[in-house]
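Of the protein chains in this complex, all but one are displayed in their positions.
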Amino acid sequence: MSTVAFILLYGLSYGLVLCLIALGLVITMGLMHVINLGHGAFAAIGGYLAISLMQAQGLPYAVAVPAAVLAVAAFGVLAERLLYVRLYKRSHLDQVLVTIGFNFVVIAIITILFGPNIVRMELPMYLRGNVDLGIREFELYRVVASGICIAIIGGLWWVFERTSTGARLRAAVDNRGMAQAMGMNVPLLFSATFALGCGLAALGGILAAPMLPMEPMWPMKYLVLMLIIVALAGHGQVTASVAVAIIVGVVETAGRYLFPQFGAFFIYLLLIGLMVWRPHGLLVRRQTA
Amino acid sequence: MKRILSRIIASMAFGSTLVVFSPALQAQDAVKIGFVGPYTGPFAVAGQSFRHGVEAYMAIHGNQAGGRKVEVVYRDSAGADPTLAKRLAEELVVKDKVSMLGGFYLSPEVAASAPVANAAKTPLFIVNAATPSLLKMSPYFVRMGQPINLPAELAATYAREQGKSRGFVAVGDYGPGHIVEHAFMSKFTAEGGQMVGNVRIPLNTADFAPFAERIANANPDVLQIFIPPGAASVAFSKALAARGLTQKVLIIGQGEAEDSDLPLFDDSIVGFKSIIYIDATAKNPENVGFADWLKKNAGPDVRPNSFSIGAYDAMHLAYKMLNDQAGRPFSGEVAMKSLPNYTWKSPRGSITIDPVTREPIQNFYLREVVKAADGIKSNRVVKTWEQVKPTPLK
Partner (left out) sequence: MITLPRDSILSRHQWRVGELLWLAAALASYFVFPQYLALGTTVLIMVVLVMSFDLLLGFAGVLSLGHAVFFGLGAYMAGWLSLAGWTEPVSAVIVAGIAAAALAAVIGPFLLRLTGLPLMMVTLALGVLVFEAAHKATTLTGGDDGLAGIQFAAILGVFEWGLGGATAYLYVLAWLCGIFVLVKRVVASPFGVMLQGVRENPARMRLIGNPVLPHLTLAYVISGAVAGVAGALFTQANAFVGLGVVAVDTSIDVLVMLVLGGIGGLHGALIGAPVYMLLKHFSSQWNPFYWMLIIGVLLMAVVLMGRGGLLGTLASWTRRPRKGQA
């Protein structure tokens, strides 16, 4: 019983953090139709920046985290205006190649600045230790991180599904030309959305840092997991992303616990199976041009 | 006039024949040693340590051996691809004309380079790679490190001595890990212990909590681990601590928490035990001299580790081979014949080359991580096994 609880709780917290990072990608890819393999780079930059602010500048955790997120969002706008704007009309292949190149550049710069080894994130005292959840003990940090993720994801869902801004965004996703014809400032919308995506990535990276330690190869290491979630969720779907991310988190955890020998086998088999069966995402929404 | 001229020519001719036929007068070419290692990439710390060992030896013992100047050529394998290491070894032999090869971090790199050593008849000093079967691949190989089954067997014996009876082994899922797993399990059961579980952890694992959970559920009292040093070891130790295992279970490892890596760990690593063939704080004159050199030239926090000591000892062997063959062209075959039972004092203590296997016979040390009053963690020797003979694997 304790084991089942472990796998579920664990998988859930892992999945939620992955979801946060992946959501940024789902939103940007869904809106801008750009395959952005550099998304992990923004997450890693967020993690490294937060660690820097805490260790080099001595800022407390609660200040460093929002500061890092905002900084990365701003950097995201810069990147969008300078680089990504050139990719909107390009082929998928070109987008893949340029964003891989972007990844390489970020990895190289991180190594030059921080060295090739991992950099540990020191959690403040109030986030350390275990908490008793009744069924079993569980790491306090994971509980808090899950809570933050749920809050943010819930907020995003509410914005997308229940506000007019969200409606406009969904309209622009479905039919960009029409949305522009209706007077929406699409370039501004794109920049703002990209900033949101990068901010989410940064927050996800920061929250993940104690679990998935920051090292220069971080963007490439976890890229595949993010791509799996995005590919299975389909473009621009918040609900599907959450579901898929949690499934991925739980399957990964269960796989590692029950069949450690086989590592990532299950998740990749799952991916191949699902992609062949439903190439456009698990929950198919009717898409117009 | 003609007579003087012809005499001058005659004496010149005579002089030149003297030069040609007396090798003692002839200037000897420099001898080159090629060191292949991961000077960049994920294992760069090891490569850097190789360099430290080489440079320290040459600084302390001079750069001449056997009447010839010694030059070391470094080539970066980045720890990535065994075929690259093989190509680098080949290039060193063919282009740079090295007389000896050394270094090599990963076992497959050594395996891939065996044809090179055999074809060129070049002695190769294996500084780090630890797979036992390597030495059978070439008669020109000699190991400066350890065969990886030894510390695992010592750990099993130690655990039994401490009264532990429920054993669990968690290793990285790669060649050396499998050997450690097999060695520990057979020794532990042979000595009357009971194995309650084993797990092989995929190398690219980031999140170790599921494995810590599995270990905890098996309820062992001794855990043997073997995880690549660096990010993986740090994350794994964290996961073990979070699950409360560091308090309840005797955990024995190998190179996961060397002094150079300890700053990466938090205090949950204190009390971690490991078995390895060097003691960074040993007080024998060779180690003291080596440690001093490192402090002055490599950095105030740099301490001896298995990589730098291995490279240091490789240079010692190289110099011995050159000294034995002073005044003659260097022959790898002759050099290898002089090794069996050769004993010398190394920073690690006394070391002898085993005549049958070409493995080192050396001390093994059980260390424990302690934290000093100033907050600095280090490995302190708790027990020493003297001059352990290598046990050949079937």
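All chains are identified by letter, namely A and B, in their written order; residue positions are counted from 1 within each chain.
Rule of thumb we're sticking to: contacts are C-beta pairs under 8 Å (C-beta built on N, C-alpha and C of every residue); 3 or more make two chains touch, one makes a residue touch a chain.
Keep in mind that what you see is a predicted model, and the values were worked out from it rather than measured.
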Identified contact with the non-displayed chain, of B:V98, B:A120 or B:A156: B:A120
Touch criterion as defined above, residue of A:A5, A:L59, A:V77 or A:I100 at the omitted chain: A:I100
Residue among A:L59, A:V77 or A:V224 touching the omitted chain: A:V224
Subunit B residues touching the omitted chain (full complex): 40-41, 76, 78, 80-83, 86-87, 90-91, 93-95, 106-108, 111-112, 114-116, 119-120, 131, 137, 173-175, 178, 202
Contacts of subunit A with the absent chain, listed as residue ranges: 35, 83, 86, 90-94, 96-98, 100-109, 111-112, 116, 216, 224, 227-228, 231, 261-265, 268-269, 271-272, 275-276, 279-280
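Please note the rule applied: only the chains that are shown with their structure count from here on.
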Rounded Å distance between subunit A and subunit B, as computed from the means of their C-alpha atoms: 41
Subunit A partner contacts - residues on subunit B that touch it in the complex: 40-42, 44-45, 173, 199-202, 204-207, 209-211, 213-214, 217, 230-231, 234-235, 242, 264, 266
Footprint of subunit B on subunit A - complex, ascending: 3, 6-7, 10, 14, 116-118, 120, 130, 139, 211-213, 215, 221-222, 253, 256-257, 260-261, 263-264
